[in-house]
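Quick one: the structure is below, questions incoming.
One protein chain omitted, others in place.
Up next is subunit A:
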Amino acid sequence: VCMTNCPTLIVMVGLPARGKTYISKKLTRYLNWIGVPTKEFNVGQYRRDLVKKYKSFEFFLPDNEEGLKIRKQCALAALNDVRRYLSEENGHVAVFDATNTTRERRETIYKFGEENGYKTFFVESVCVDPEVIAANIVQVKLGSPDYVDCSNDEATEDFMKRIECYKNSYETLDETLDKDLSYIKIMDVGRSYLVNRVMDHIQSRIVYYLMNIHVTPRSIYLCRHGESELNLKGRIGGDPGLSVRGKEFAKSLAQFINEQNIKDLKVWTSQMKRTIQTAEALGVPYEQWKVLNEIDAGVCEEMTYEEIQENYPLEFALRDQDKYRYRYPKGESYEDLVQRLEPVIMELERQENVLVICHQAVMRCLLAYFLDKPA
């Protein structure tokens, strides 16, 4: 289904250390995974490329004319690349990651969007909790190239002063002044949201995604079912049970999970016998999801690869040509899998500790989402 006609320009808004880059990267990863070509443009990166060495927060002082000139230049260079990506390189969504804290800057960007036929959607992150901000600084700022020669204390002190530079001129998205813009305002890391004028399907999906992600530490475990009887015979698909070694694996998995000492672990399986048998060994409640079933190989179900090559030589060759898009006759493609797994990803984002016992192709799709691997 075509989800976007005009390209979309997502504009991040917020003081430093409010999670803008975190959101930009995560959102970009999600959109690419569901098949919407997306790219982020981080203005800070442009600045680092232009100004080889970062000295101190003074670069960001509002009266530092030289600094302001360079920063505006960087923003324009980034916008230029946005235009190239969206209008010439078949990009659908561009995420413009910068503070964009003044109405004036946002108007410039909005006009740029209008001139080029893009829909603009703002994502603002507002947070006043000093603990959250301190944690963000520790997690991602201390390790920044800007602070490569500084001690942690020096870096933190400098960064706090950097944030101060923006505060006086910060104009948050306003209910009245910005009433005609499309935006979401995220408050206190997702405790509450303000959503204004969602224009289309992709903006609606973006809002839904942003409202489901969280930053609570947790672990996701992915594994396949234990070895199955058909695995042993080199056959694909089907609904076989576990082999003897597969049952051994299930018991080892149980032991492994036990040793991990995980708080409130959720366990999910597909509705195929082999994953359920594996979960049974754990002795904990589990949920069966039909959408976690292995890719449907259609007419090739339960065949070996040799048999497929013999009986369907053309199909066999075509699959090697474009394994992501290739759909088995009367079956599915990896592309189809992504579409059916999207609710699993959304629920994984909502959850905390989860073990997903699934299948090879399914696990590849899920892994590609988490590790940002392209189709």
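Observations, loosely collected:
Rule of thumb we're sticking to: contacts are C-beta pairs under 8 Å (C-beta built on N, C-alpha and C of every residue); 3 or more make two chains touch, one makes a residue touch a chain; residues count from 1.
We adopt the following convention: contacts and distances are computed from a predicted model.
Protein name for the hidden chain, per its UniProt entry and selected from "6-phosphofructo-2-kinase/fructose-2, 6-bisphosphatase 3", "Dynein light chain roadblock", "Auxin-responsive protein" or "Aspartate aminotransferase": "6-phosphofructo-2-kinase/fructose-2, 6-bisphosphatase 3". Shown as candidates are A:45, A:304, A:339 or A:353; the residue that touches the absent chain is A:339.
In the complete complex, the hidden chain is touched by one of A:51, A:195, A:223 or A:375, namely A:195.
The missing chain, though absent from the display, is touched by one residue of A:152, A:169 or A:204; that residue is A:204. When the missing chain is restored to the complex, the residue among A:41, A:289 or A:312 that touches it is A:289. In the full complex, subunit A touches the omitted chain through residues 1-2, 191-198, 201, 204, 207-208, 211-212, 239, 241-242, 247, 250-251, 254-255, 258, 271-273, 276-278, 280-281, 283-285, 287-291, 301, 330, 336, 339-340, 343, 347, 350.
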